[in-house]
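A quick write-up on the structure given underneath.
Right, chain A next:
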Amino acid sequence: MKVLAIFAAASLTGVLPSIDRAPKFQFAGSDQLAFQITQGAHADVFAAASPKYPEQLYSQGLCSKPAAFATNTVVLIMPSANPAHIRSVYDLKGHGIKLVIGAKGVPIGDYTRKLLAKLRLSSALKNVVSEEDDVKLVVAKVALGEADAGFVYRTDVKSVGNRVLRIAVPAAGQPTVRYELCIPTTSQHSKLAAAFVREVLSNRGRTALRTAGFGLP
Partner candidate 1 sequence: MAELRLDVAVSLRTFELRVALDVHAETVAVVGPSGAGKSTLLRAIAGLVPARGRVEVDGRDWSALATERRSVGFVFQDYALFPHLSVRGNVAFGGPPEDLLERLGIAQLADAHPRDLSGGERQRVALARALARKPEVLLLDEPLAALDAHTRDMTRVELRATLRELGLPTIVVTHDFVDAAALADRVGVLVDGALVQVGRADELISAPVSAFVARFAGGNVLHGHAHRADTLTSVELDDRNVIVSTDDAQGEVAAVVYPWDVTLARAMPSDSAQNHVQAEVTSVVPVANRVRVTVGAVTAEITAESAQRLQIREGDLLVASWKATATRLVAL
Partner candidate 2 sequence: MRLLFGAAAAVALTFLALPVVAIFLRVSPTTLVHELSDPVARDALVVSLRTSALAQALVVGLGTPTAYLLATRRFRGRTVLLTLVELPLVLPPAVAGIGLLAAFGRTGLLSTSIPFTQLAVVLAIAFVSAPFFVRTAVASFEGLDPTLIAAARTLGAGPWRVFARVALPLAASGLGAGLALSFARGLGEFGATIMFAGSLQRVTQTLSLAIYAEFARNFDVALAMGALLVAFSFILLLVVKWLSFGWTSPFRSAPSSSA
């Protein structure tokens, strides 16, 4: 029996299995997954939270031409008690705030830095107390109440529901978050993999993504 191995961004943890529960999934930071694929890991589909890594693999001849399948937006979350009394992203410059973001190279980390730069808020980086290796770790630190705020994807808020507050990022700062997937050349089940990709891009897949809060390209 052939079982597909799907390497997917951590932010896709909830949604992909709802489209197809058959494959085995590995969820992690997109950068780490891309690195594993360059090291020869057997992945049949690579679904990343940014175009950067699929395009890189494609240019190295390590995967098929990437296809965009979802979009997302970055939001700021706080523990529901909101201990630092944050009302907007501009409050992040304040003194002594514990801000958690993604590490450099991790898509959410790169988006966050871009966003802060656009809003001329880079000085808020002095308040960063931890740089996490994927977005789920950022969510966890905030949901536990250890951090005062963190930048995550809109879709991540669902899983922690009432334990966090969410505020939108001003449109001027919002980066374009685009998800792309491709089929690594090392895949031994490329036909099945292509079928999985079609399913994600199908109406059913799009509905599932929309239900989970993703945008569509």
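Basically, contacts are C-beta pairs under 8 Å (C-beta built on N, C-alpha and C of every residue); 3 or more make two chains touch, one makes a residue touch a chain; residues count from 1.
Picked so that all candidates are chains of the complex that A comes from, given by their letters.
These numbers were taken from a predicted model, which means no experiment stands behind them.
Trainee: Looking at this complex, which of 1 or 2 sits next to chain A and touches it?
Mentor: Of all the numbered candidates, the touching one is 2.
Trainee: Could you list, by residue number, the parts of chain A that touch candidate 2 in their complex?
Mentor: 29, 31-32, 34-35, 79, 83, 98, 100, 103-105, 128-133, 137, 141, 144-147
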